[in-house]
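All protein chains but one are shown in place.
Right, chain A next:
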Amino acid sequence: MIKRRPNYLAGFGSLVWLFLVGLPLYVMLTATFQSRSGYAENGPLALPDSFTLDNYLKNLDNTESGFGQYFLNTLIVTVCVVGIVLLLVPPLSYAIVRSRSRLTNTVFRIFLLGLAIPSQAVIVPMFYVISKAGLYDNLVGVILPTAAFAMPVCALVLTGTMRDITPDLYEAMTVDGASPRRIFFRLVLPLSRGGMSTIVVFSALQAWNGFLFPLVLTQSAETKVITLGLYDFQTEHGVDTPGLFAAVVLSMLPILLVYLFARRALVQGLMGVGGK
């Protein structure tokens, strides 16, 4: 690298953006440690003059809010969606990369088009299908479409990863007389760990943050997921802002943990979505 003088203009611009990104996060975090009346009196920008954890405890207390239940529901949905994706997408990508059949190629093209099917556009028929299947207001009815709509991106990302495996390795295993199945488990899966962690993170994010399918396909408190909980919270107790903010912080904690411990997979996943 050749040495250059620092770019002051860019530095200034980046600080402006930092302010815009940071402002609501600052308001949110400081408010969660204030009492409701304190927030109303001091306003959103003031530093808190008192410190309390009540807002978090209130949310975690099952007798006062259903947040524990919502958390559990979201967790169930997320684990199942990731499970379905992990079960179905790796064989699919393997076939796309290695199969010579035209049918597989067609399937790949359909998945690529599926990238742009907006889930909003099909909520009405989805509501119809899920109701007909007797899965309305049932977590299964949320899990299935969420997994289906996460699949195109996952297929694209994992196919990209599997393409990077050199043909020599396949040939070597073929010479040894390995079946496609053996090659899949012994060669392809171990060598696509990067892509696998990416699709896990991506589908988990989709499930954890999903809003529209749960909104349309569930209604009772027993099947409520965390995003719906936030929405309700806002419409019901419009004024308890600190409590609401604490709920937002709690809802993002698991993702924050993923960000801290699997940052690479998360970033790669999001970049993979953008595609090359």
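What we mean here is this: a contact is a pair of C-beta atoms (placed from the backbone, for glycine too) under 8 Å apart; a residue touches a chain by one contact, two chains touch by 3 or more; residues count from 1.
The definition used in the following text is that contacts and distances are computed from a predicted model.
S.K.: Assuming one chain is omitted from the figure, identify its UniProt name from "Protein-glutamate O-methyltransferase CheR", "Heptaprenyl diphosphate synthase component 2", "Glutamyl-tRNA(Gln) amidotransferase subunit A" or "Sugar ABC transporter permease".
M.R.: For the chain missing from the view, the UniProt record says "Sugar ABC transporter permease".
S.K.: From the list A:Leu144, A:Val157, A:Val200 or A:Ala265, pick the residue that touches the absent chain.
M.R.: A:Leu144
S.K.: Where the complex has a chain not shown, which of A:Thr52, A:Gln69, A:Ser197 or A:Gln234 is the residue touching it?
M.R.: Looking across A:Thr52, A:Gln69, A:Ser197 or A:Gln234, the contact with the absent chain belongs to A:Gln234.
S.K.: Go through chain A and note every residue touching the omitted chain.
M.R.: Residues touching the hidden chain, for chain A, are 1-2, 4, 7, 10, 13-14, 17-18, 20-25, 27-28, 39-40, 43-45, 84, 87-89, 91-92, 94-105, 107, 109-129, 144-145, 147-149, 151-152, 155-156, 163, 167, 170-171, 173-174, 178, 180-181, 183-184, 208-209, 211-212, 216, 227, 230-231, 233-234, 239, 241, 244-245, 248, 251-252, 255-256, 259, 267, 270-271, 273-276.
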